[in-house]
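As you look at this complex, bear in mind that one protein chain is not there, while each of the others sits in place.
Moving on, here comes chain A:
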Amino acid sequence: MAAPSPPPPDPQFVLRGAHSAVHAVHFCDGAEGRPLLLSGSLRGLVHVWSLETRRPLTALDGHRGQCVTWLHTLPRGSQLLSQGRDLQLCMWDLAEGRNAVVDAVRLESMGFCRASVLAEGPQRWMVAVPGRGNDEVQVLELPSKTSVSCLKPEAGARLGMPMCLQLWQAESSSRPLLLAGYEDGSLALWDVSTRKVCSRIACHSEPVMGLALDPRRARGVSGSAEKALAVWSLEGQQALQRGPGSPSPGRWASTHLGLTNPGIADVKIRPDSKILATAGWDHRVRVFQWRTMRPLAMLAFHSATVHCVAFDTAGLLAAGSGDQRISVWSLYPPT
């Protein structure tokens, strides 16, 4: 190494004032293209932060004091989905300063599983949520709230509860796929329309806590309670697209990357697929180069478990932690 490595970076700014542990963060565009950051707290509030003034604009209270675990805005429109431990999936309308729950879906499962959304058409979305049975995943269509399918593993599979979900549609195919990480540490790739498991891999020995997928490369990463990240890639993706009943299910290949401390709460890949960030139980955010999985930075700012990380399209990284703070970082700005 010729040049010494630069000292660890400091956060761009820190958002204080959530007044309870932050369990979900999400970037979105507000009115007139002003960037906003949404955060969900343990006390059930969803805070909307302006990234320009770095102050909370408003706080949405819709989950009756129960922890907000997942936030997502629907593209093209100011509609917000929030999932809470009160077993509600709420749809908010934030347009023109409104902040009212428009609709809500009753969830059936008390698990830790976060939902996942896939836009099917301009006004149609598909959302995957944990289902009624312990090991089921339910896929709903919004806004009609009709159940598209219910994905239940075979009787003898013993996967345990689903822990994290990722809906996904390959570019060349109209067939939606669902990646689900389960309690037993395995990942399963479901074909939503046929309700069949296309393939499965056991890549962790502990429950899968978070996963992120790079759809362009059919490659993804998952974290668990273990001391390692698993990087896997889906081969034979074409075989999958051929349709159900295809004799050769997709093959997986996975490698492990050791970490210093165990426990990963969340994994995200930046939209430009350059870097990825992990939220660690060891209070640290770790940044890796996505292509090579080379460790790039260890962000030791928080003093409690980091629950969630999020990237925005401009390259900002936000991390929400149990120490009630949200740190925002600007690393390796996209060119």
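One rule holds in what follows: a contact is a pair of C-beta atoms (placed from the backbone, for glycine too) under 8 Å apart; a residue touches a chain by one contact, two chains touch by 3 or more; residues count from 1.
As a working rule, contacts and distances are computed from a predicted model.
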* To do: Have a look at "COP9 signalosome complex subunit 3", "Proteasome subunit alpha type", "Telomere length regulation protein TEL2 homolog" or "Very-long-chain (3R)-3-hydroxyacyl-CoA dehydratase" and point out the UniProt protein name belonging to the hidden chain.
  => "Telomere length regulation protein TEL2 homolog"
* To do: May I ask which residue of A:7, A:121 or A:156 touches the chain that does not appear here?
  => A:7
* Given the contact definition stated above, which residue among A:283, A:307 or A:325 touches the chain not shown here? -> A:283
* Per the definition of touch given earlier, which of A:148, A:231, A:264 or A:279 contacts the omitted chain? -> A:231
* Asked: Of the residues A:31, A:95, A:110 or A:253, which one touches the chain left out of the display?
  -> A:253
* Asked: Among A:28, A:94, A:296 or A:317, which residue is in touch with the absent chain?
  -> A:296
* Asked: For chain A, which residues lie in contact with the unshown chain of the complex?
  -> 3-9, 216-219, 231-233, 235, 251-255, 260-261, 273-275, 282-284, 289, 291, 294-298, 300, 332, 335
